[in-house]
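A single protein chain has been omitted from the complex, and every remaining protein chain is retained in its original position.
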């Protein structure tokens, strides 16, 4: 698998307050990678920063390479060709992500002209085909519709059609189903998987919902307070999470079967960005916290082949060696 | 806990009129269309469904925040007194509501202690001197500290805000709490905290909960009984595990199979089309245009909510064996 995007030591700060503390991330061609975490963990900021979509008050440093070429702080013209052309992005709230005063057709053909040079009837025909492709009923007539005339699910389909217009190698989907109903969520996730199968496009799915991620992606990065704390295959994460935060998230999910008992909630809350602990950001909430955890931020280290965790006491390792979880 | 239910709603109907189309002809929208439910003390009824199914309206009808166009609500064995009367207000102190967005539910300009004391002032409960102690106790009950009373909403985290909202709701010692999507605005790790808290409160005080949510996992966790709503009607109701493990109604089946689950394969029922528009309610069974099992009868006659052999209720011709699936009904599917 070729690496398509390489992110190294990506840092973002807003007004001097760090939001992202050095992200290293690789996305392979055609792979489906998930970024999971709670609000404010930096999962969206990572990709907005990578594509130069953050407001100018954000200070961004590090490196983002696409096929080996640096794109962070690239000249606008180069970025414009990449955005929507090689890397497309869709967002959480489809209704407000589309321009309310332009017709759907115009918004799709705009991308077609930019990235494929299509205009006029050819562009309209291709826009219709794309709407068809994303399962929009009555596509030809819908080209004339305004966003407010469509439902949330339909608007998200339009967003996907627009993203596909540039035939991107990577689609970054930022919480694409959070604003949608459960049955519509299933439709959209299905559509994304199907498109990926058909086109070989890579997918980065940003989500707070472990279930959504599990069904759609092969590899998962769990983020907490501006850092990646665990990175592994989706199946491994759900079977044997190494980081106590990932384990805690899974345990906090109400089960669908078995006896209903008190949920194992993670105590406390996420630290504020301006008062981050010196050591591991999760330590204050962690059942396995030790003295060393407060000393320094643990590095993302390999716990098994293809499985990395930023924890001094990764759980699977502890379980494997059979040691008791006694805080030092 | 058996005997006469604390809350009983019979055949609740709530209509709105909406003008649409060029001629501006008013269209009647039945947001709630004949909902019957009962809730005992110390129990939780989960109400699930997608946006526009009428679950929130049902919650407001039950509390008397909206007046039903049909049907009635009985609370503590008596009918709801007319709105804005003293008796109504007294009864309202026995019920409370928690909304989805805790920040919107709180007044940004007041410390939360003041807001928690407010219902006590309104309903004249306790003496003014006891108030600080009562507020401190309420804060402890929801897992906050008494010194949080001085904080303003923006100084609290999302989870703490929802705790403060809950403390305010519990101030008058209500017997019924309607929770409308109480956890969906919260982060995953906080959702579990709030669900645990609600369960604790119920265990301690015997409060009855109407738990409205689109999240089937949360509903299973919280509820003793669950009702699935579709377009203003209950389509299935029963024990949570019965409904969630072997749903009888095709809509419940689709809803259950749409729950994303770690470690499960991709096999699931994908419903076609969008959630229906209450203003253009399909004939017969409202679900029939999206139903893979729909038979000819389904588009003509609305099924009645009645017991299945295992005791749960379902409103489906197919589930009741009135018709066999898809007898001669051309399958209607959007492309």
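In this document, chain identifiers A and B correspond to the written order of the chains, with residue numbering beginning at 1 in each.
Operating definition for what follows: a contact is a pair of C-beta atoms (placed from the backbone, for glycine too) under 8 Å apart; a residue touches a chain by one contact, two chains touch by 3 or more.
Quick note on the criterion: contacts and distances are computed from a predicted model.
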Per UniProt, the name of the complex member that is left out, chosen from "Putative tricarboxylic transport membrane protein", "Phenylacetate-CoA oxygenase subunit PaaJ", "ABC transporter permease" or "3-hydroxybutyryl-CoA dehydrogenase": "ABC transporter permease"
Candidate in contact with the missing chain, chosen from A:23, A:49, A:150 or A:165: A:165
Full-complex contact with the absent chain, from A:30, A:85, A:268 or A:284: A:85
Contact partner of the left-out chain, one of A:76, A:117, A:258 or A:305: A:76
Sole residue of A:111, A:150, A:242 or A:311 that reaches the chain not shown, by the stated touch rule: A:111
Chain not shown, touching residues in subunit A: 48, 51, 53, 76-77, 80-85, 88-89, 91, 93, 96-102, 110-111, 114-115, 146, 148-149, 159, 162-163, 165-166
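The rule is simple: only the chains that are shown with their structure count from here on.
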Approximate Å spacing (C-alpha centroids) for the pair subunit A, subunit B: 31
Of subunit B, residues touching subunit A in the complex: 50-51, 157-160, 187-193, 195-196, 199, 214, 216-218, 220-221, 241, 244-245, 254-255, 257-264, 266, 268, 270-275, 334-335
Subunit B contact footprint on subunit A (complex, rising order): 38-39, 132, 135, 137, 151, 153-154, 181-187, 189-190, 193, 208-215, 234-235, 238-239, 248-250, 252-257, 260, 262-267, 269-270
